[in-house]
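Below: one structure, written as structure tokens.
As you look at this complex, bear in mind that one protein chain is not there, while each of the others sits in place.
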Amino acid sequence: MNDMSVLERAVSQQDIKISARKVQVYYGDKHALKDVDVDILDKTVTAFIGPSGCGKSTFLRCINRMNDTIPAARVEGEIRLDGEDVYDRRVDPVQLRAKVGMVFQKPNPFPKSIYDNVAYGPRIHGLARNRAELDEIVEKSLRGAALWNEVKDRLGEPGTGLSGGQQQRLCIARAVATSPEVLLMDEPCSALDPIATAQVEELIDELRSRFSVVIVTHSMQQAARVSQKTAFFHLGNLVEYGETDDIFTKPQDSRTEAYISGRIG
Amino acid sequence: MNDMSVLERAVSQQDIKISARKVQVYYGDKHALKDVDVDILDKTVTAFIGPSGCGKSTFLRCINRMNDTIPAARVEGEIRLDGEDVYDRRVDPVQLRAKVGMVFQKPNPFPKSIYDNVAYGPRIHGLARNRAELDEIVEKSLRGAALWNEVKDRLGEPGTGLSGGQQQRLCIARAVATSPEVLLMDEPCSALDPIATAQVEELIDELRSRFSVVIVTHSMQQAARVSQKTAFFHLGNLVEYGETDDIFTKPQDSRTEAYISGRIG
Amino acid sequence: MTDLPMPQNPAAAQPAQKSSLLSQDDRTRRRNAAEKRFRSYGAAAIGLALAALVVLMITIISAGSGAFRQTYLSIPVALNAEQLDPEGNRDPAEMSKVLTLRYGSVLDSALAAAVENTGIQIEGLSDREIKGLISREAAAQVRNRVLADPELVGQTIELDVLVNGRVDGYFKGRVTMASAARDANTSPEQLMLADALAERGMLVTRFNWNFVTNPDASDQRPEAAGVGVAILGSLYMMLVVLFLAVPIGVAASIYLEEFAPKNRWTDIIEVNISNLAAVPSIVFGILGLAAFINFAGLPQSAPIVGGLVLTLMTLPTIIISTRAALKAVPPSIRDAALGVGASRMQSVFHHVLPLAMPGILTGTIIGLAQALGETAPLLLIGMVAFVREFPGAPPEGLFDPASALPVQVYNWTQRADPAFIERASGAIIVLLVFLLCMNLLAIWLRRRFERRW
Amino acid sequence: MPLSWALIASFMLAIAGYFVGRQRIYASAGPDIRLLHSRPVYHGASVALTTLILPLAVLAIASFMRMGGVIGASAGPVAGLVALGAAVLGLGWGVSRVGQGFQARNAVEKIVLGILILCSVIAIATTAAIVLSLLFETGHFLQLYDWKTFFFGTEWTPRFQGNSQLGVLPLLWGTLYVSLIALLVAVPIGLFAAIYMSEYASKRVRGIAKPAIEVLAGIPTIVYGLFALITVGPMLRDYFAQPMGLGNSASSVLTAGLVMGIMLIPFVSSLSDDIINAVPQSLRDGALGLGSTPSETIRQVVLPAALPGIVGAVLLAASRAIGETMIVVLGAGAAARMSLNPFEAMTTITVKIVSQLTGDNDFSSPETLVAFALGLTLFVITLGLNIVALYIVRKYREQYE
Partner (left out) sequence: AQAREQIQISGSSTVLPYATIVAEAFGENTDYRTPVIESGGTGAGLQKFCEGVGTNTIDIANASRQIREGELAACQGNGVTEIMEVRIGYDGIVFASSANGPDFAFTPADWFNALSAKVVVDGAVADNSATNWSQVNPDLPDQEILAFVPGTKHGTREVFEEKVILAGCEESGALEVFTAELGEDAAHEACMTLRTDGRAVDIDGDYTETLARIDSSPNGIGVFGLAFYENNTDKLSVGTISGVTPSTETIASGEYPVSRPLFIYVKKAHFEQVDGLKEFVEFFVSDDLAGPDGPLAEYGLVSDPELADIQAAVADETVMQ
């Protein structure tokens, strides 16, 4: 299976999954994102890096229109998923979000059992024909999020009683369970220990064979490890975007260089 | 002043600030923390590391009795602060928490303005005689948490409108503003970019000259960078505790070694 | 899906599994339909509620707006000295022996003279019908004026007197010629006379402040009845309720939600409070009679007792909504406050309470609204009463007899003269205005406190 | 009025005490007041509170003894003096406590906690008083009337001449039937309205709709009653009951239930709206992010999280329904009857409590005293319902964060 995905990756590398043009986001008067142009490729992991508050989460939330829920937020410009404008009036944000899954920066498990947390997406999207299939999806997703062993005996307990890191992995499992085409992950590993992080990174690598993954991370190392493309944001601007290796080894912009070498924040 | 603090550190290194003996924590039936014995020194940074769900946050919350707020949690054993049992009936948990400040794993700013978030502690403890002094404390704390530049023009805006990392730094600033004797930080840098992380680490190092700092972190590098002592938790046990250098270079316990080398999680 | 044979042209393989965003698949369409339905249920629910409100409002206002207008007749009245001051010494003490009945006859002759002077000729108009044109209140009106200024006796003064309720109703459309034909208390001739007087400008219908300021009047004088005493009584009671129920309710909720240990006792208290909400309001009246009047010796018919009873009655509403609001504040806020060394009391009063404020205010609004419109408990403590004297200023006034707005409504709807039905609707309008004033403040406050986290 | 003078004097002393307390702590604190356990405000407040508490207690006890007839009116001035003395004592004690080592905040908080407890005790005391005032007369009733007929009788026909049938069952049935219909109207409408206001409506619409709906709770019930009597009742009869052959009564359970339901909408909608609004946005984001529609989010995530509060709101509405009189009298009639047909006239326990208490019956006859027994029975029944509700909430309660 792995061989195949490698092969696949090679051929589909150049498909553009998401393309953003001149995206502007305002929170009330605050201009939080300025003129962002970016093409995110299919079956690729793209990392967003940049100092805190630069607009990474904001841009992520634009892609699956989660910004719709913030009354003050206003988005301009164009974001296309498979060539279709996601802000088109005919687009149903629900269908969009089913295709573009998301893991949030703050873990937000539902006040339900662990099982129901993970089964929520498959249930609403009708991904399982019966209970057995659902069980399978839940187990697979929890395993993928490196949580299965810790919770397999307490699937019926509330997800809110887990430790911070466990909650975050639960949210990852929940997002994976719906099999989206694109997975947006906002600092998925920030609350995780190195081993869990490694497992999640492995999962991301595996997911890449099927979806496009966008990950926000503060860890340069992680970006280097998991991503093929990296975008660097600074003060609401997308400063530089390119092959991960290039960004980390030969950044074009002085700000990127400064950030990578630890000089600006 | 730096010279002085170095001097001071040398002499007071051995003062025990917090000593825990046979601490057990149960969440209902779940035995989350088993027989933890540890001495935390004054004017020292102690790092707690360990896989997710091993009980680091739980132990941290024991120290300033934040566990009192979880009805299901039950603490046994003895924790002494400056030789006084914090679970003594005569101890006022409020006074205890004023001395032992805390930054939580999930950022939880008050739904108030940024200024009021930071000023809250100083206000209730009467740390400022007048508005000017309060302004000064707020500014100093925000600077310490590397947030001042980002928010100095919007101190009146709600703290909940900040980005994840900004919220986390706001919480750090809030905790620092009350000048506690011990500062407990539960993964304070997990949502921060490297530069902000570096600034917070700098702050921690600075704080060390005045308080004792306990920090939970998943980053081995960070533990190595900021802490003098490290404790490794695993499945509710305190497996190993010692000088940070020793833990990372010559761990005594096989589990510690496995964790550090990335084999168990 | 990964088992598929490797496609040569990936683009060709994609459409099979990829759906366009612009076209919805079946399931999405169904879910969106469900979403639309759900949303329209919500809109329909609001629509229904608002429609009910509008219908009720229209009913009330169309029935009650008449109470705010009143017809007056202005006639010259010769104050005959022989009748009004038989002793002739203009001594008010002596003159007060003359009853209103005597003044009635003075008015009767004044009226007859006035009608004659205008030269109006109406077929079959009897003396009784001319006399019946004006309210019985008029005599009292004249008497008061004369006693206040005895020198008026012997003079002829121009007087604005209330007309009879039926005639007044005629000018407001309540009484018609057809109904008057059947009505024992008026007649088409009387109405024709009124029409003729109105043409000459002697009869005018104008805004009726007296409705808001007058006290109640007896069954024979609907045109003179007002809600003055009732407004004061309701105001006093609401003050008592506001100053007792809200602080006590909020304090009790804070204790139960934030401080009380969660054990069987608090369960009992919780059940007990929601059970108190189900106790019929009249039972609170029984309690009020037993505890405040018979045991504590507070006076009958006093707003203080009414206020206390209503306080007990509204407490559960306030406590239940406040507790729900406190419960909804996320624990992380409390943690945050405790973490910087605030005491539990401080965390509650500084953070939790302000965040729970919208819910508390909602409970207060609903509780007060309910208290303001309640009659049943007042039945037993003597506030469902005919009270003509205004209570004094608080705090002593709280102990004076008074009625209340809902009581006035209740009383008036029971009276025989149909003119009182209009008054009752008018009183309801006053009550709603009262309620609105009370709510506006709370709603404004609630808006300021509302936020999502 | 010696008592109110004593009260005012105590208040003045307390205010003075506040400043004295603050003064003393500043004086004794030395250069750095930050070292104090409590802020000076708390020291001031603790003095003020200790000054107030004793005289208030004295006055409370005195007026209680006065009511109970233990002391006469002439004891007023004495009580006033004692209270004043107590205030001075409290002041002295309070001031003497002020000092570096004194934990004023804890002392103040203890007193505040005491006040909070006292307030919650009022709720209990009310219940006790209600039960007591009902119990006594119920005892009288049961001496005069056979309890078996009362509890199990299916006929309710009080007579002036005595020998009445006073069976509670038809009244109970009417109560449950009317309340059920009212809730069937109020809960769906109220809940959907709450959902729409908190999740869909713009801020402006919500800002108008919510208070507007709340007005429904403030309209005097007699207006609803007349509405039921004049408009709804005949309408139901002419367009539903008669065509369907279900009777031709203008007053019916359905009429009262419908109209009462309208009145109860704000109880459900406004309280639920607050609760739903308080569910953290992050939960909604979580569900929306998985591609659920807003309605799925609401049904599956938001509502379960808000459940305890919503149940509270529904219970409150149910309580009002059970306790309502005017609408039932005018809408459902006064006939005690057990029937399934919602187009028939029936009546409720509450209505009969009111009418037996305010009627022309002999006040010492079972026909009047039965009102107290009815009240007590209703009390016990609703108590049972509430216990069940609490149990259900406990079972399904879901805690977030």
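As written, the chains take the letters A, B, C and D, and residue 1 is the first residue of each chain.
Following the convention adopted for this analysis, a residue touches a chain if its C-beta (ideal position, glycine included) is under 8 Å from a C-beta of that chain, and two chains touch if they have at least 3 such contacts.
What you are looking at is a predicted structure, and each value in this text was computed from that prediction instead of being measured.
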*For the chain that's been dropped from view, list the shown partners it touches.*
C, D
*Any idea which of D:47, D:229 or D:288 touches the chain not displayed?*
D:229
*Could you tell me which of C:91, C:199 or C:389 touches the chain that is not displayed?*
C:389
_Selected residue (touches chain absent from view) among C:32, C:100, C:118 or C:205_ = C:100
*Touch criterion as defined above, residue of D:44, D:94, D:158 or D:257 at the omitted chain*: D:158
_Across the whole complex, list the residues on chain C that are touched by the chain not included here._
96, 99-101, 136, 140, 143, 179-180, 182-185, 216-221, 293-294, 297-301, 379-380, 382-389, 401, 411, 413-418, 421
*Which chain D residues touch the hidden chain?*
157-161, 163, 226, 229-230, 233-234, 247-251, 329-330, 333-335, 337, 344-345, 347, 351, 355-365, 367-368
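The rule is short, and it goes like this: only the chains that are shown with their structure count from here on.
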*In angstrom, rounded to a whole number, how far apart do the mean CA points of chain A and chain B lie?*
29
*Which chain C residues touch at least two other chains?*
31-32, 35, 331-332, 343, 355, 453
*In chain B, which residues are in touch with two or more of the other chains?*
94-95, 106, 124-125
*For chain B, which residues count as touching chain D in their complex?*
92, 94-95, 124-127
*Which bits of chain A are touching chain B when the two form their complex?*
27, 49-53, 57-58, 105-107, 146, 150, 161-166, 169, 186-187, 190-199, 218-220, 259, 262-265
*Given the complex with chain D, which residues does chain A contribute to the contact?*
64, 66, 69, 71, 94-99, 101-104, 106, 108-112, 120-121, 124-125, 158, 160, 171, 174-175, 178, 180
